[in-house]
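All protein chains but one are shown at their positions in the complex.
Let's turn to chain A:
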Amino acid sequence: MPLKWVFNWQPNAGSTVNSQILNEVSQCVESMNGVKEGRWKATLTFYKPMLRDQALAAEFPREFIGISLPEQPNKYYFILRGNKIVLEADSSIQLIMEKLQSYKSRVALNFEGFQYQLGDFQLRVGKVVPTHSENLRGIVMEVEYLPISSLEKSKQIMDEFVEIWQEAVSKRSLPGHFMHIEPNFSEYGLADHYTSQHTAVQYAHVMGHLIATVQAVQAGRN
């Protein structure tokens, strides 16, 4: 399937995300001849084990993440970042987990926004909000290059697209920038040919950065 880079909004030191930034970014995409196509939504859930004996909690991985992606409505993805494990399961696994009462959702986040078509590129810009609130926690962007699926072959293309993008965005003097750090896919057992599992891993890493950013802001405040 076509390859994709997921970007995380990194606010400048001392500033936070707000919806104005999201609007500006969307306008920027449209100024590059992007055609708005529709909405998209992904969800990410942190699970914690339901244990009778809380002392056993230390034996379980600290971060157990479940992700649903719009392009795979019948699948659900699990990631253990510490153990570098990614798993693709049927979407009914959520029901099973609920019935078994094995894991419970600790925090759930939605990534949602609009999707744009720029020729052979597809862009998604989205806000990060907890499921039952409108509190904006972050902004993510997906850039997908549709014609090919090889991460290696597309690296130059994507780098140059990012340059073009940064040029377009810098004119708006926004307090921050989009950041992409490619996870080490081979550690997760993933190959050069792109799949939705790659996307799930990228989102898990984006969450890591988001949390780190929020914690840094909080530490700065205290």
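Just so it is clear, a residue touches a chain if its C-beta (ideal position, glycine included) is under 8 Å from a C-beta of that chain, and two chains touch if they have at least 3 such contacts; residues count from 1.
The working rule: contacts and distances are computed from a predicted model.
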Tell me the UniProt name of the left-out chain, picking from "TBC1 domain family member 19 isoform X1", "GPI transamidase component PIG-U", "MEDIATOR 3" or "Large ribosomal subunit protein mL51".
"MEDIATOR 3"
Residue in contact with the excluded chain [from A:S154, A:Q197 or A:T213]
A:S154
I'm checking contacts with the chain that's been left out. Which of A:L118, A:L136, A:I181 or A:I211 qualifies?
A:L118
Could you list which residues of chain A touch the chain missing from the display?
1-2, 32-33, 118-121, 146-150, 152-154, 156-157, 160-161, 164, 192-193
